[in-house]
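Got a structure for you, written out below as structure tokens; questions coming shortly.
One chain of protein is taken out of this complex; the other chains stay put.
Showing subunit A:
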């Protein structure tokens, strides 16, 4: 532990280095810049070990303050302020917590990380979320393995690892280490109004032929079969294309794309998926949606101008204020595209999201780990679901809660999907440039400005360019 005024070995080396630097003519000006620290390898993060003490496995010092930064987006920050932080204070009476809520994660925290003044718990989310791989390379992220191996708060006989969805562990890895906690679970597929289907006597289509037949019927009612927002939300459709490709060809399709494998985008399932959706858009869609954003499109969905909308289970809470009483959100799996899809009908995407990390070089990384352990307790998770109407990764935490209809439908869909869960595309976080390019090309192909073959070829070219770009750190996954 460093105390104020104490000179660490690293600090000493830096000071010597800086003196030499400042001695150069005119260098004084530069030393005030972001690029001041031009010397020295990043110091390795100190490791924390978990003891068997279920009350305080990380040896948290109650005298040390804890700083928590929350992205106050769709979930707000009340769950952290009123729930998780109160639980932490109860566990360590007298502790002070500095709570910061912001929507500008990157703007506020990037300079702090560069300067070495880092928070203990960070909810890295939103449009300005930071590149976790880059932070990990600097040793800024604490290893979460001790957290996953620590005893659970609810049952000290169990490890935290055994009380949460296994996908959390898969998605925690950066460069092979467990560094990121994904806290929420979402179900992505096509969302529709179950009440409208009931009143019209329509059945949810299970094959592409039924899907297009329903499209014809909906057309007669003046309803578009399908729409996605071309502004701000075209990535909903990029997900949909990828998940459809995985349904046709299996999860390996997405894994190959994530791994920048040769010819991954030119694979037959990707082409089939894109072709199928382009046809739906051309025959049963409406081009004005290319110019509408997610909120505008979702409002039209609520007005029954659109039947199916590709999104995740957060939609219900997002639109709760605008939702009329006769609208009932429900999830529909992607219909079978071919007669021989690798995944049977019913497969949906169930993914984890909402990143939390612990600052390794902060004042109180032990407290940060303990805070996450509290979030992963049943009480912490249950309260989060109550406040945000979103499920967490904690097994059974939502049991007995009065969940809204859409979440119930998602839970049932997951039950019937069984093992046929479509995996998430991780290149969204790994290679943002490829993902952004993909969303732009999605609009181009869906509007018919380029062919599906060209879409695949363009994305393959971009993926190859990223693969050859030495300045982009690479990640891989095996499952």
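In this section, contacts are C-beta pairs under 8 Å (C-beta built on N, C-alpha and C of every residue); 3 or more make two chains touch, one makes a residue touch a chain; residues count from 1.
By definition in this document, contacts and distances are computed from a predicted model.
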Which one, "ATP-binding protein", "ABC transporter permease", "Class I SAM-dependent methyltransferase" or "Electron transfer flavoprotein subunit alpha", is the UniProt name for the chain you do not see? "ABC transporter permease"
Considering the complete complex, of A:59, A:263, A:291 or A:418, the missing chain is touched by A:291
Which listed residue (A:110, A:387 or A:467) would be found touching the missing chain in the intact complex? A:110
Which candidate, A:61, A:117, A:131 or A:379, sits in contact with the chain we can't see? A:131
Hey, which of A:100, A:212, A:231 or A:451 is the one touching the hidden chain? A:231
Which positions on subunit A touch the chain that was left off? 29-30, 32-35, 37-42, 106, 110, 113-114, 128, 130-131, 134-135, 137-138, 140, 230-232, 286-288, 290-292, 296, 432-433, 436, 439-440, 443-444, 447, 449, 471
